[in-house]
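What follows is a single structure, written as structure tokens, with notes after it.
A single protein chain has been removed from this complex, and every other one stays in its place.
After this line comes chain A, so read on.
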Amino acid sequence: MKVKIKSWIAVASWKWDVPEDEVCGICRVQFDGTCPNCRFPGDDCALLVGKCGHSFHMHCLLDWINTESSRGLCPMCRQKFEYVEQ
């Protein structure tokens, strides 16, 4: 019997490369979900992984870093927050 493939549908799944049950230290939502202001996970609601080892939704962290009183510190360990280039 000969089979001719006429078309196919490709499906892929993706995950952030962080431990599964890890949550954002600011909004406490799992990283597979979005920050509270976004509707869809993905590049539009990216993660920032800090050199100090603490990760956040980019939007959550920027809201903090942009306040004067944050003085650029990580909310968890209060070291200077610098993110790892992905």
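The criterion applied here is as follows: a residue touches a chain if its C-beta (ideal position, glycine included) is under 8 Å from a C-beta of that chain, and two chains touch if they have at least 3 such contacts; residues count from 1.
Criterion: contacts and distances are computed from a predicted model.
Not every chain of the complex appears here, and the one that does not is recorded in UniProt as "Ubiquitin-conjugating enzyme E2 2", selected from "Thioredoxin", "Ubiquitin-conjugating enzyme E2 2", "ATP synthase subunit b', chloroplastic" or "F-box protein skip8". Of the candidate positions A:17, A:43 or A:68, contact with the unshown chain belongs to A:68. What chain A contributes to its contact with the hidden chain is residues 25-28, 35-37, 60, 63-64, 67-71, 73, 75-76, 78.
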